[in-house]
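This view holds just a subset of the chains, kept in their places.
Chain nomenclature is as follows: A and B, assigned in order of appearance, with residue numbering initiated at 1 for each chain independently.
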Amino acid sequence: MEQVNVRWYVEDVSVHSSTVAVAGLPGVGHVGKLVVDHLIRALSAVKVAEITSTLFPPQMYLSEDSVLRLPRNEIFFVPETEDHQALLFLAGDCQSTTPDGHYTLAEAYLRVFDLLNVRKVYTLGGYGVGRMVEHPRVLSALSSSKLKEEVIAAGAVINSEEPVGGIIGAAGLLITLGRLHGMDGVALLGETSGYLVDPVSSTAVLDVLEKLVHLHADRTELTDLAEQMMTDVAAATASAAGSRPPDDLSYIG
Amino acid sequence: MEQVNVRWYVEDVSVHSSTVAVAGLPGVGHVGKLVVDHLIRALSAVKVAEITSTLFPPQMYLSEDSVLRLPRNEIFFVPETEDHQALLFLAGDCQSTTPDGHYTLAEAYLRVFDLLNVRKVYTLGGYGVGRMVEHPRVLSALSSSKLKEEVIAAGAVINSEEPVGGIIGAAGLLITLGRLHGMDGVALLGETSGYLVDPVSSTAVLDVLEKLVHLHADRTELTDLAEQMMTDVAAATASAAGSRPPDDLSYIG
């Protein structure tokens, strides 16, 4: 097994004049992952490639029929419409197990993006603030200051002091290394506690993303998750001891 | 010393038309290791190869006469009988010291399996549940859904929600990477507390394995170990303070 392996699921990858990629890998609050997984379903995106790697954890996953599979990240495709350009989504199970593995994997994703004619990359993630946030802001960082205006117009906050400490992992690397591949890049990070999977923060990030890429996907599923979370948190707060969070709020380390 | 070294103990490896491999390396509760070490003795399996690696811990072992040896994993062989196919066992001291080392070592084991004409791999292990289990279930995960029926018939549980978090290490990797080598694969994980070496869970796994490969080996030794453990646990539970577990129940970290 090579360090990074790309398996294509389409025989002939139709290269578009300009494709937009949206990346949402696991991270703080799974904010980015929730958005991208939601859009893949809502837009019936088609899988075009799968990335496996010895830089991923040696942890095998069970599919629905108990068949084991390698940890993987996947690339999905949605053709252009009257509203929006052709879209790619980068989604999946994991990030790198080592610091320098993050650089290697980001380059691997960008090589696939190059083949699919990506000209702009959006990376979605969470920004942990250590407390519950009812109305999360969406912080943004860019590959170029020329993108500032459109990002602010879409509702994101641009402030060079935030996120404090910059951006760790694929959400940051795809922007900085993507620029070296000639791609524009916008990172969108929803404020989140950092303790829970956070569909409320995901909804805020989706609001900004949809304005930027002219999407209007059905979002019932994500809204339901967010409303459920707000109810659960309210219940947990109301209950005296504040002991354990409700079962359906998974803890994310 | 190469990263992975295979030393053969037979001059001419007789390749069988179809061999079955059973892997039981150290892991949670040593469930898989106990089963495979037991079968190697009960069936008088013959050592055919030894694997040493710089990916193993730099911890040298003492043999019975205080001679030091490298940490190693070993491959044993049992010829076919009227009841069962030719069998290989993968047993030994350790797994990898690094995340990506797990991938490298799994590939190394599979290359040996290829040479010995392995067509099906069983991996045995434990699944830690954090509490004592009197009647452990055996959870299974597969290389292909076509194996479902025979595995359920043999007494294992197929449930895509378990083991939660998938399977970490060789027990999972030999199934997923083995499929790429054209091998069928079945992982069998016995429920276990995760705190003790657990021959009771091993007995449950052995029950399922024997049905699947048509083995009927003497199991006095393993049963004795299991009965001893049940007695010890009962005694420990009866004794008031619950201080230290009895000496012969080794703690596995």
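We adopt the following convention: a contact is a pair of C-beta atoms (placed from the backbone, for glycine too) under 8 Å apart; a residue touches a chain by one contact, two chains touch by 3 or more.
These numbers come from a predicted model, not from an experiment.
A.B. asks: Assuming all chains share one sequence, and 2 are in place here, what does the full complex add up to?
C.D. replies: 4
Please note the rule applied: only the chains that are shown with their structure count from here on.
A.B. asks: Please state the rotation angle, between 0 and 180 degrees and to the nearest 5, that superposes the Cα atoms of chain A on chain B.
C.D. replies: Rounded to the nearest 5 degrees, it is 90.
A.B. asks: At what distance in angstrom does the C-alpha mean of chain B lie from that of chain A?
C.D. replies: 38
A.B. asks: Within the complex, which stretch of chain B touches chain A?
C.D. replies: 96, 99-100, 102-104, 106-107, 140-145, 148, 158-161, 163, 165-169, 172-173, 175-177, 185, 187
A.B. asks: In the complex, go through chain A and note every residue touching chain B.
C.D. replies: So the residues of chain A touching chain B come out as 1, 3, 54-55, 57-70, 97-98.
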